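All protein chains but one are shown in place.
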């Protein structure tokens, strides 16, 4: 999957794209890699439990410091997404070649730039409500499935200084990441989530010297 | 329509239910009627333009002072709803016996009390996205239509001290207001929107005497 | 502290109030206790790290199933609040007898029932922005401190089927939980967060038999 996703992003000359996989040391997410990453895309399936907790904690800290995070499809069940949401992130699903159509409900949002009123996906794994997430701060897309379900498939959040976008489509059995509009959405989301200033080493300094500030070690659960 | 809606509400012993129609003097919404109303339900179709602007202004002022407002189906195009939203409130529609299924996306919300995971409506007029409203403060329901559309069909707002709920189902050609779950939703919404204290005569008094407060005459556009 | 808080709640005849402390077995939060609890209030200070992770996981699961949670003052740094928020929950603080005034910014919200436009606290520990939380779904109160800070001191969230309210005042050095308006807010919050239906044993069953649903074991991180 990571090849198809990266290929889409490499169409944009202003993006530098790297990949990391579970079986690399530290899953490829070393401090050096994270320190040079503006936006991290996360796709995962089945093996969420194998992701090490201390790597998850490091990624969470980077998001709070300003790194963008795009979570794709079955990444809804990743440790990092559940940690940032605080909920189970459970949902309904069915592999039965349902047709999916993604409706744009916030056409003025940067992540919807260049799209028409909906995106026709064709056959895709069904993901449906109730999706156990906090209400999105901005709900950009709602998906329709031919089998009778709906799904909040484009969800924006702020966490700390970082921005998080969940995007529903993308089962490994379907060629969805090769579709131009899906690539457009992912590129839009990368731009939206990208920090405009460097990710902070210490994001909330106690500038006013008479007030206390709990130090970084207390930050993560 | 008002008979079917009122009939459902009269099943609840703690509700006192009255009705008002366009052809009554002041559309039945005299100051005396509004002064004794906790929650107003609004259903309209085609004749929105005949509702007098000064009555709309009075209703808006009562909402800001704390009266609840439930807007049903084609009431999305009423003057009062457009005034409270600030947008066109336009939407897609089709009369073609689409099947509608209403999904609960906030199962812990009071308006969803006593419901299962979805409500099967059967044939109904289709209302679809993009629905030009401000993003709901709480989105309780999302509808699925067999023809391929989705719709944010249960939308909560606060305006001043008042609470506003838009609920999608209810075309005059279909018996939807006789369905038990729909009656349950409307009754839940009435309880949710009902002010717990009397609707204020002067809701935002300048209690702190050294600060100014623009007086009520300036309130409405 | 728990005595003062419980005393305030016992003024309401329809509340049954129990208490639990860190040094009890399972911190007093056994399965039996949680199973009979509609709303849990959480106050803590300094000893957050001693709360056992498995108890936190159980409490989180109960909230997602519908139990209300009220987090008070220094409870902002409790494991349970950080888990439900997904952020560091860090804030500014100063113990210098700042005067606090709590402004009501959503006067129509149930948690503000019976209040005037603000609550005068008098001397209190300062808690100030930036408070590293997700944007509240409803922001009910904003506090002013004489030393120059502001604080989002009344914050509502939905998590799963449960409702969560964070309330800022309440340092152990000050008599704030004896103040009538503060007791009123806490009682209002308990009513707002209370599930109207029993807390679900299995909150999101896959009623539609052709769709899958990830089982409960996967719920918690």
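Some observations on this one:
Lettered A, B and C in written order, each chain numbered from 1.
By our rule, a residue touches a chain if its C-beta (ideal position, glycine included) is under 8 Å from a C-beta of that chain, and two chains touch if they have at least 3 such contacts.
Source: prediction; values computed, not measured.
Touch with the chain that is not drawn comes from one residue among B:12, B:45 or B:159, which is B:159.
Here one chain is not drawn; of C:74, C:90 or C:143, the residue touching it is C:143.
Within the full complex, the residue among A:76, A:94, A:130 or A:163 touching the omitted chain is A:163.
Take subunit B: the residues that touch the chain left off the picture are 60, 64, 77, 79, 82-88, 90-94, 96, 126, 128, 130, 132, 134-135, 137, 147-149, 157-160, 204, 206, 208, 210-214, 218-221.
Looking at subunit A, the residues touching the absent chain are 66, 106-110, 113-114, 116-117, 137-138, 158, 160-163, 195-197, 203-205, 207-208.
Taking the whole complex into account, subunit C touches the unshown chain at residues 101, 103-107, 117, 128-131, 135, 138-139, 142-145, 148-150, 152.
Convention: only the chains that are shown with their structure count from here on.
Interface note: subunit A and subunit C, two copies of one sequence, contact each other through mostly matching residue numbers (shared numbers exceed half of all numbers used). If each chain is reduced to the centroid of its CA atoms, subunit A and subunit B end up 35 Å from each other.
Computed centre separation for the pair subunit A/subunit C is 28 angstrom, with centres defined by C-alpha atoms. Shared interface positions of subunit A, defined as residues touching 2 or more other chains, are 128, 130, 135, 148-149.
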